[in-house]
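For reference, the structure discussed in these notes is given below.
Left out: one protein chain. Kept in place: all the others.
Then we have chain A:
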Amino acid sequence: MASAEVYPASEPARWKYLDNIRTRAGPLTNPDIFDGQVVAQNMENMKILVIGAGGLGCEILKNLALSGFKDIHVIDMDTIDISNLNRQFLFRQSDVGSFKAEVAARFVERRVKGVKITPYNCKIQDFDEDFYMQFQLVVCGLDSIEARRWINAMLVNMVDEEAVDSYKPLIDGGTEGFKGQARVIFPTVTSCIECQLDMHAPRAAVPLCTLASIPRQPEHCIEWAHVIAWDKEKPFPKLDNDDPEHITWLYQKALTRAQEFKISGVTYSLTQGVVKNIIPAIAATNSVIAAACCNEAFKIASNCAPCLGMPGENNYMMYSGNDSIYTYTFQHEKKDDCPVCGNLARELVIENPEWTLRELVDSFAVRPEAQLKKPSIRSESKTLYMQSPASLEEQTRPNLDKTLKELGLTDGQEIGVTDPAFATVSFKFKLKFKQAAA
């Protein structure tokens, strides 16, 4: 109640310092693009999508709401588990079992007046391009590489070079224990998540022979108990990671083995961690990374300072709190052979718009950029010619004698071309019709 009196309806005090940054040019603002008069309005009109309402997501939602974003959308398919409550601070014990997106949205709306948060309790894969097209900015706080790759491919494929609005900057945060990263991706402009996939080294699996013969670390002893001893002795019909009796059995086995090899450090909680593959989530790391992500979102939206990800500039910030605090920011370069952003449509000059499809098909064999002997060709909505399977070949064969124009192919049309001789690649071309003799 008291706070309502301190901050009246419009809560000017709450936004005072934010508005100082939004309305005033500073040493880092670019005078060409910064306009202090419109920043607040622009941010209010901006639709921003947050993916994930977990450890990072809670922080991100809170930060964005307090940064002046007013129209926030959040997707998370998960429900709240009791073990989330230590760090996912928008959730209370009574929320256990409810959807994270829903509860987080309501909580932040209650605490920050004037912000609208729209929750979606589902998977990101449930939505299509039209859904993602409505946002101006996407911020990810995910724990799954698979989901990151999916949204990355979606945003890269949405890019239409003719439409500036189809470029959606992606800000991605990630944490693992005391380490984390924040990066900004401008689809097709900077390196993408797929280009950067090797930055997520999977946790090295220990060779089975090491476990079986020469353990060196307490984890090796636990893995041995888990993978080898359990299967041999089968103390219980099926291993249940949540059953303390089962974990105790593994712990005792691992401890005995560790003593045999004079290895110290096997504890009950380490056993539990190794078996359940738990990387402890640390609230402080989440808040550091979420702050970095939201800082980038704010800079992109307001132009108050240069953001990560400008062409030729740094786009990746890594953070480590393992030994004191260390951060390093660098430019991760785009990969030319990236399966997502490296396979963009190349231009294909059509010498004569009166060509038949057969002439186009035959031309692929001699084009130096293609050299495809058995190309199959489709546009987004039409199967033009497929070499196989037989039934489809038969159905599309009549198209061969039609002209490109008759088939509805016009300048700027994108086509996909595949050839079984190139098992790993497919080509995308954008047709460019040469003007009839001008």
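Going forward, a contact is a pair of C-beta atoms (placed from the backbone, for glycine too) under 8 Å apart; a residue touches a chain by one contact, two chains touch by 3 or more; residues count from 1.
Just so we're on the same page, contacts and distances are computed from a predicted model.
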| item | value |
| --- | --- |
| UniProt protein name of the chain not shown, from "NEDD8-conjugating enzyme UBC12", "Trafficking protein particle complex subunit 2-like protein", "Small ribosomal subunit protein mS29" or "Exosome complex component RRP45" | "NEDD8-conjugating enzyme UBC12" |
| Listed residues A:96, A:239 or A:392, member touching the removed chain | A:392 |
| Per the touch definition above, residue among A:86, A:125 or A:371 touching the missing chain | A:125 |
| Touch criterion as defined above, residue of A:197, A:291, A:310 or A:400 at the omitted chain | A:310 |
| Chain A residues that touch the omitted chain in the full complex | 30, 32-33, 125, 128, 136, 146, 149-150, 153, 157, 160-164, 167, 169, 186, 189, 300-301, 303, 309-311, 340, 345, 347, 374, 376, 378-383, 386-392, 395-396, 410-416, 418-420, 423, 426, 428, 430, 432 |
